[in-house]
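The complex is shown incomplete by one protein chain, all other protein chains being positioned as in the whole.
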Amino acid sequence: MIRYIARRFLWIIPVLFVVSLITFSLMHAVPGGPWAREKAVPASMVARLNEKYGLDQPVPVQYATWVGNLLQGNLGPSYKFQDRTVNDIVGGGIMTTVQLGLMAFFLAVFVGIPLGVIAALGHNRWPDYTATGISVLGIATPSFVLAILLILLFGVTLRLLPTGGWKGPDTWILPTIALASFPIAIITRYTRASMLEVTRKDYIRTAQSKGVAERAVVTRHMIRNALIPVVTILGPTLAFLVTGSFIIESIFGIPGIGRYYITSIGQHDYGVLMAMTVLYAFVVAFLNVIVDVLYAFIDPRIRFS
Amino acid sequence: MATETLRGGIAKPRPSASLWRDAFGRLRKNKLAMVGLVLVGFVGFIAIFGSILAPYNYQDQDLTAVVANKGQPLPPLTGGHILGTDQIGRDLLSRLMDGARISMSVAIVVQIVVICIGVPIGAMAGWFGGRTDNILMRFTDVMYAFPDLLFIILLTVVFKQTPFGQAMDGLLLVFVAIGLTTWVTVGRLVRGQMLALKETEFVEAARAIGVSDRKIVTRHLLPNGIGPIIVAITLGIPAAILAEATLAYIGIGVQAPRASWGSLINDGQAVIRSSPWLTFFPAVCIAVALISFTFVGDGLRDALDPKLKGKQ
Partner (left out) sequence: MSAADAPTIVELSADDVLRARTEAVAKAGVGRKADHLLEVRGLSTHFFTPDGVVQAVDDVSFDVGYGETLGLVGESGCGKSVTALSIARLVPDPPGKIVKGSILFDGIDVLKLNPDDMRKLRGKEIGFIFQDPLTSLNPTLTIGYQIGEAIRQHMGLSEKATQDRTIELLSKVGIPRAKERLKDYPFQFSGGMRQRVMIAIALSCDPKLILADEPTTALDVTIQAQILELIQTLSSEFGTAVLMITHDLGIAAGMCDRVNVMYAGRIVETGTVDELFEEPRMPYAWGLLDSLPRIDDIRGDRLRTIEGLPPLLIKPADACRFNPRCVYARDVCREKEPELTGRGPTGHMARCWATEPEGWIA
């Protein structure tokens, strides 16, 4: 078991390596180099910038330097703001983004799974229609549309909640809901489908033939088994939340690292882009491993192999 | 095989069942899926014939009308514009139709990319197994770890200025980028189906009679395994449409003056209180597209479920 966990964690390293390689190569594939702008930059300036940022070194050396810096926690210099590093820019934003992502995750899980269970147990009756209806709405509404609507409704019209910023719990509510809506929909659908399948399984009939109370059949036999496939999508869900938060952060003006990703696109700040891509990949890979480990805990068949 | 119908009509012949006929019958009975199919057809129709049917060209600016309206966008049902116009007088309905064309293109092209990459890789991994499988699976692990949206953004940013990036108003780049991040699911599915079906008894039987490998794959494995793959591809369409809309919203992908629904929402956001229709209608379009494809995908999944074969 320990070996399984260790192995999964160790895999992150080669994966990150390849990710960083791809990212680095992409950055260097930008035509005109990182200094290309709409107005031409004088060659002497380009040469000076290249020297300053070490871009006149052979490519493998650049890569090695970059990776070396990364490993020491130095995310590299910003290409746009010449006196600041990515670390400066990103700074405390990470905790904010992670907090938002986790809150949305827990909301999605604690709303989505019960909804899915309710829908399955009340199959083809009103609980099913309601829960499925909610999940359809979640799928049909892109997070940014929902964010706009929520701001309009609760922030502007009803003036119940703040429309942006990140100070205090009441600023957390709307962004979390907007971010979680799509995952809630997906988790509900998955849970419902999984529960419906489990309901048809033979071992449910065996449990009933023992005279076990209906509630125990549902919790002990159905839900337990139905959750196994659902856990497999929790990893990608978490990844989605972490990487998809940048839109929400942008709309709500939340000072997370996601927002910087968007701005650095517009500003052609490749240093930030590169570093953050690798950072994101690391977080995603890490969270995926955690979910995989969780999966092994739940399904005894995995545990023993 | 049927027994005769004798006097008294006891012995009814059992109708023969084929997977596709069964599935199609079940699909037709699924009301939601049928609604979805109709809507999909509608959107597709608009996408294909939109440029002919649209009242205006999506780029044309009816500036006189806007000026006449005190510089404000025209609300719906005024000045010959059924759904109104935006700030520079472009007819919203026509732009929505152009958006339909973009979204349907996303739907089709992305899935083509996904099929072209995912199916061969998955099939090879599954069929050959062993080292080939291992290598390919490690490769997909890397793709999985790449945060999807970020990778797409990266790709589009990097290649935006290239001829490839400019093709089709920037759409080709977006399609390929989205396809590159989403083929993994289909690839894994194909591999899984291959692995599972490779070991089944009917494949063993076919081998025993001496059927060639190629025939085994095409005549036995593919028809039996293709169900979940079709479902995955269909359900991947709303994801692709959503991805394109999200990207367009933050200004990535499709270039102005083309009108992706996502970029329309971005445009409309600024004036949402005074001209809500500019945000409302694109949002509705996105919702309709997403819902309809999802219903169809759900319906296909239920219809093709092999466990339901023969039962109704």
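Should a chain be cited, it is by its letter among A and B, assigned in written order, with residues numbered from 1 in that chain.
In the analysis below, contacts are C-beta pairs under 8 Å (C-beta built on N, C-alpha and C of every residue); 3 or more make two chains touch, one makes a residue touch a chain.
Treat the numbers as computed from the prediction; the structure is a model and nothing was measured.
Within the full complex, the residue among A:T65, A:T206 or A:T219 touching the omitted chain is A:T206. Interface note: of A:T188, A:N225 or A:N288, the residue touching the hidden chain in the full complex is A:N225.
Take chain A: the residues that touch the chain left off the picture are 201-203, 205-214, 220-221, 224-225, 228, 298-301, 304.
As a convention for this text, only the chains that are shown with their structure count from here on.
Chain B makes touch with chain A in their complex at residues 138, 141-142, 144-151, 153-155, 157-159, 161-162, 238, 242, 245-246, 249-252, 262, 265, 269, 272-273, 279, 283, 286-288, 290-291, 294.
Residue ranges of chain A in contact with chain B, taken from their complex: 11-12, 14-16, 18-19, 22-23, 26-27, 29-32, 36, 136, 139-145, 148, 152, 156, 236, 239-240, 242-244, 246-247, 250, 261-262, 265-266, 268, 273, 276-277, 280-281, 284-285, 288.
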